[in-house]
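Every protein chain but one is kept in place in this view of the complex.
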Amino acid sequence: MVAAKKVVLAYSGGVDTSICIPYLKNIYGVSEVIAYIADLGQGDDLNIVKQKALDSGASEAFIGNLVESFIENYAYPAIRANALYLGKYPLSTALARPLIAENLVATARSCDAMAVAHGCTGKGNDQVRFDLAINALGPDLEIITPAREWKMSREEAISYGEKFGIPAPVSKKSPYSIDVNLLGRSVEAGYLEDPMRPPSDDVFEMTASIQEAPDISEEVEIEFKNGYPIKFGGENLKSIELIKSANILAGKHGFGRIDMIEDRVVGIKSREIYETPGLLLLIKAHKELESITLSPEVIDFKEFIEKKWSQLVYQGFWFGPLKEALDSFIESTQKNVNGIVKIRLHKGNAIIVGRNSSNNSLYREDLATYSHDDSFNHENAKGFIYMWGMANKIWAESSLKDSK
Amino acid sequence: MVAAKKVVLAYSGGVDTSICIPYLKNIYGVSEVIAYIADLGQGDDLNIVKQKALDSGASEAFIGNLVESFIENYAYPAIRANALYLGKYPLSTALARPLIAENLVATARSCDAMAVAHGCTGKGNDQVRFDLAINALGPDLEIITPAREWKMSREEAISYGEKFGIPAPVSKKSPYSIDVNLLGRSVEAGYLEDPMRPPSDDVFEMTASIQEAPDISEEVEIEFKNGYPIKFGGENLKSIELIKSANILAGKHGFGRIDMIEDRVVGIKSREIYETPGLLLLIKAHKELESITLSPEVIDFKEFIEKKWSQLVYQGFWFGPLKEALDSFIESTQKNVNGIVKIRLHKGNAIIVGRNSSNNSLYREDLATYSHDDSFNHENAKGFIYMWGMANKIWAESSLKDSK
Amino acid sequence: MVAAKKVVLAYSGGVDTSICIPYLKNIYGVSEVIAYIADLGQGDDLNIVKQKALDSGASEAFIGNLVESFIENYAYPAIRANALYLGKYPLSTALARPLIAENLVATARSCDAMAVAHGCTGKGNDQVRFDLAINALGPDLEIITPAREWKMSREEAISYGEKFGIPAPVSKKSPYSIDVNLLGRSVEAGYLEDPMRPPSDDVFEMTASIQEAPDISEEVEIEFKNGYPIKFGGENLKSIELIKSANILAGKHGFGRIDMIEDRVVGIKSREIYETPGLLLLIKAHKELESITLSPEVIDFKEFIEKKWSQLVYQGFWFGPLKEALDSFIESTQKNVNGIVKIRLHKGNAIIVGRNSSNNSLYREDLATYSHDDSFNHENAKGFIYMWGMANKIWAESSLKDSK
Partner (left out) sequence: MVAAKKVVLAYSGGVDTSICIPYLKNIYGVSEVIAYIADLGQGDDLNIVKQKALDSGASEAFIGNLVESFIENYAYPAIRANALYLGKYPLSTALARPLIAENLVATARSCDAMAVAHGCTGKGNDQVRFDLAINALGPDLEIITPAREWKMSREEAISYGEKFGIPAPVSKKSPYSIDVNLLGRSVEAGYLEDPMRPPSDDVFEMTASIQEAPDISEEVEIEFKNGYPIKFGGENLKSIELIKSANILAGKHGFGRIDMIEDRVVGIKSREIYETPGLLLLIKAHKELESITLSPEVIDFKEFIEKKWSQLVYQGFWFGPLKEALDSFIESTQKNVNGIVKIRLHKGNAIIVGRNSSNNSLYREDLATYSHDDSFNHENAKGFIYMWGMANKIWAESSLKDSK
C-alpha cells in the first residue's frame, strides 16, 4: 500500500508497463493510474499505445511530443560536451530519461497526482535516472516502482496481466531487450550476455553492415554555430531534420555501431550494443571543430569536464547543481566553436577530411609552416626549453648527486 | 663557440644532419664529431648512412640497434598506458626520442665527449624531447643544436654543405617532412599545412586505403599477459615480430591512419598525419581487455593517469619523477590484465568481436543476466538509490524552499 | 534468521555491542557469538571489556593488540598520502575500520565462523567501511548488523539488554557520541548537531585550549626517511612512541582540533569535531618536506592522488585495486622524501620554521637567489614567455579579429 491515490505512470506500451496498471491498482491500492506516453521519435504508433493503456485500466492517457526538446535540450548539449561514457557510449538512452521524468512530474502537477511510477527493474541504470530526476524536480512526490518489487518471473507477470485483460505478447519475444528513440537503439540481453559472441545482423536497424555499405564514399559538410550543428550537407536544417539526415547518411555507410563492456551505476559490468549513427557523427565533427577553435589548455581541461558530464548524465544527475555548473563551463567555451567540418563516410568509417573556422580558427599557418613564410621565432626555443625543463633538470642533478 | 671539443651527434643520414657535421666543426669550433645512428626499424640501409656520416666529416660513426628496446621498453609501456595524445596520437615518434637520447648520452660517456648535438629545428616537439631527456640523463652535458640557430634557409644550408663535400639531394625533395620507425610514420608540411586538404594516397606506405583494402574481413585474436601482448593470431611472438605482424595485418585492412590538429609543446597548433597500424590495434585491444578485467573505479581513475602519461611523453618528460610514479600506478593495475581480445579487421575498421579473461574477468554473467539465473538482488535498489540520490534530493528540496 | 551458526562480533564493551550478543543469539538464531576486541590504543582496560563480553553471553572473547599495525600500516601510509578528507580530517577513525575488519575476518577463519557482525547503525560511515573491508577480504562471509536492523530506540535496546543480564549504563550518558584511538578522538551528536554552536571544553581530552596552552612556544624537529617519520625531537622513536610524543607535544600547545561540516558516504552532511594532534602535526611536517624534495609536477599531480586516496579510505575502499595502485604511485614518490622539518608549537599554532634535506632538496639557492651568486639565466625568460604564452596570444589575436 502506498499513500498516493492518483499516480502518473511512464507508459511504453510494452507488456511490463501494461501489467503495472492493474498491479498499481490492486496491489498498491492506487485508485487512478494516468498513463504518460513519451514520443521520443521511437517510431511506434502512439495512438495504439494510448489505447492499450486505456484498455489496461488507465483512467487517462497522455501522449507527450518530446522529440524537439529531446534533440535541442538533451542531444545538443551532449554534442557540445562531446559526451561519451567510457569514451564510447553517447548516452542516447540515458539522455531520454530525465526528459521523461520532467514530463512525468509536470503531468503529476497538472493532474494533482502525488506519485509517479515507472516499470524499471532493480539492476538497470534507468531506475536510477528516473528516480533521481523525479526527486530533483518533485522531491515531494512518491515514486512507485512495481517491477522492481513484484518478484514475479516474466511468465508469472504475463499471467497476472491476463487476469486483467492484458493480452500476452503474440509474437515470439525478441531475444533482446531493446530501447529505441530518435538518437539510436540500445540492445542487450540474450546471447549478447556472452562477451565473446559478436552481435548478429538482426541486432541492427539503423546502420548497414560494412558489407552492405556502399562501395563509394560520400562526403558531407557539417556546420556549427556556438557548438550547435546548424547545417548538414550545406543545408540549414532544424534540429529534428538535422539529426535524421545524420542518422540516414551515417547509417547508410555503416557508421555508428558500438559493442562494449559497460560499468553500470549499480556496480556490475554489462555488455551493451548500441547504434547511434547521427549522434556519434555529430560528436565526432564537433570535437574536431574544437581542435581548431579552442585553446590547448581549454581542450585539455574540457576533457575533465566532459568526462564528469558524461558520468553525471549516465548516473542520473541530469538535474543537479554540478551538472548545471559544468554546463556553464561548456557554454563559455562554445561561443568560439564556429565553422565547418568535412567528413567522408565510407564502409563503417567517418573520416575527417577537413576542418575550418573563418573567424575562430586558432590554427595559424604562418606559425606552423615549414615554408619560407614562417613567422615563428626559432631562437626563442632555447630559452623556452631552459625553463620548461628546469625543474626536471634540477631533479636529475639532485638524483645524480644522491646516487653518488 | 662552445666549450666541448668532442660532440656526439644524433645522425639520420639526411642532408640537415649531414650539414651539421662541418657546421659543428667550423662554426662551433668542435674538433671531433661522432655520429650516432639509431636503428629503430625505419628500414634504411644504415651502413650507407654510416658511410655518409664519415664522408661528411665525422671522425667516427656508430650504429645502435635499438629496435627491441624500442618495442619492449617504450612501445609496450605505451600500450599499457593506452597512450593517445589528445585521444588520437599513439606517440610513435615521441617514444623514439628519449631512447635515442639515452644512447647519445651513453655514447658520449663511452667516448668521453662533453657534449651531444641534434639537428632539430626550434618549433618542433623533438627538440624538447631530446633536450629534456639529455638533461635528465646527463645534466652536465652541453647540448648543441646547430639547426635551431643557424638561420640559413634550406637553399643556403645545402650550398653550405656542398662547400664541405655534402652532395645536394639528387631526387626531388618530398613535399612532406617524414619521420619513420617500426611503430609508424609521421607526415607533415607541404600542402598538408592546409587543414581543409585531405592527405593524398602518396602520404601512406604502411596502410592500404579503404578502397584497396580487401573485401573480406579477417579476424585475429590477441593475447595479453600483465598488460603486455604475448600472442598474435594464436602464436607466441617476440616483441619485434609481434608488432610487425600487427602492422601487416592492420595495414592490409587500412586500419591505423590519423589526421589531426595537434597542440604542440611550443604553443602552436599543427596538422599532422600519422599511420601507426599495429600500435593502434594493440592499444585498442589492450583497452578492451581492461574493460573486462579492471574494476570500474580503476578504469575511471586510470584515464587521468593515461592522459597525464601521454602528455608527459609527448612533452619530453619520459625521464622524470612524475612519469616514474605514473608507471608504478600502471604496473599495479596490469597484473590483472590477462586474457584475449578478438578483433575483426575490415575496410579501415578494427571491430572488437570478443573479449575474455579466464582468471581475471570481472564481468559476471550471473549478475548481469536478464535470464532466470539472475543472482543480483533487485530489492537492494531502493536503498541504494535512497542514498545515492540523497544529496541531490536535499539540494532539490532546499532549492524549492529557496525559490518560494 | 541467518545461515551462520557461529559469528565473530566486533566488540567495544559499549552497551550497544553488548546487546548485540543476546540479540544475535535470540533473534538471528546464532548459536555462538565470539567477541573480538581491538586494542587501538584507546586506553580502556580491555580485560574488563573482555569480561563484559563473556558476561553478555559471548562464548569466547579475544583481545587483539593492533596498535603497532595501526600506526605502521594505517597511519603512516596516511601521512605519506597527506591524507585529509575535505582538506581537513586526517581519517583517524576511518583508518581503524579496515584494520578491525581484517582481524574480524582472520578470527572468523581461525574459528571456522561463517559470519561476522558489527554494531554500526545505518547512517554512519563505519558500517560502510566495515562491510566493504569484510567483503574484500572474506567475500564469502555473511555480515550481520543487528543495530542497523533492530529498530529499537535506545531505551528499548537497553531494556532488551537488561532482560539478558546486561546492566543499563550507570553513569549519565555522555551527551556526545565518541570514538577514540591512539590517533585521536571523533566527537559528534548532542548539541554539536547545531552548526552554530561551538564545542565546549569538555569535548576535548587530548588537546589544550588556546588559553590553557603555554605562553612559551616550543620547537621540535621531525625527521623523515622515505616519507616515514623516524625521529621526533632528535630521538629515534618506534612508531607508537613517536605518535605518542607527537600527541603530547601538539596537544599541550593546543594544536590539532577540527570542527567541520562533513559529507558522509550516505549522502548527508554532518557536523564533526575531531582532535588528532600528533597525526595532524606529522602530516603538516611531511607535506612541508615534500615541498622541498618533490618536483613541482609531482607535487601538483600527487594532490589528485592524495584526494582520491583520502576519499577511498573515508568511503571504505581501503582494500581495493584503486587504493593499491594509488599506494604504488605514492611509494614511487617517497623515496626522495628524506630530511627534517622544524616546527614551532605555540597557542594552537604549528608554525613551520625550517625544512631541509641533505640529499634530496630540490631548492637551489644558486638559482633562487637575488644576490650576486645567481646562476639563473635571465635572458632565457624572453624565449620562455614567447612559447609559454603563445597559445594565449594566438587566442587573443583571434578574439580581436573576431570582434572587429
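For clarity, chains are labelled A, B and C in written order, and residue numbers in each chain start from 1.
Criterion: a residue touches a chain if its C-beta (ideal position, glycine included) is under 8 Å from a C-beta of that chain, and two chains touch if they have at least 3 such contacts.
Because the structure is predicted, anything quoted here is derived from the model rather than measured.
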Sole contact to the chain not displayed, among A:202, A:235 or A:331: A:331
Touching residue (missing chain; options C:39, C:55, C:72 or C:263): C:263
Absent-chain interface as seen on chain C, which is shown: 86-87, 121-123, 127-128, 131-132, 135-137, 139, 145, 148-149, 151, 153, 177, 188-189, 193-198, 210, 217, 257, 259-261, 263, 265-271, 288, 291-292, 296, 299-300, 303, 307, 311, 316-317, 319-321, 342, 344, 346-349, 351-356, 362-365, 367-372, 374, 376-382, 384-385, 388-389, 392-393, 395-397, 400
Contact set of chain A toward the excluded chain (per top definition): 263, 265-269, 294-295, 297-298, 301-302, 304, 308, 312, 317, 320-322, 324-333, 336, 387-391, 394
Footprint left on chain B by the chain that the document does not show: 295-297, 336, 359-362, 364, 367, 377, 379-384, 386-388, 390-392, 394-395, 398, 401-402
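Just so it is clear, only the chains that are shown with their structure count from here on.
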Chain B and chain C: spacing of chain centres that average the CA atoms, whole Å: 41
Whole-Å gap separating chain A and chain B, where each centre is the average of the chain's CA atoms: 32
Set of chain A residues in contact with two or more other chains: 296, 362, 364, 367, 377, 379-382, 384, 388, 392, 395
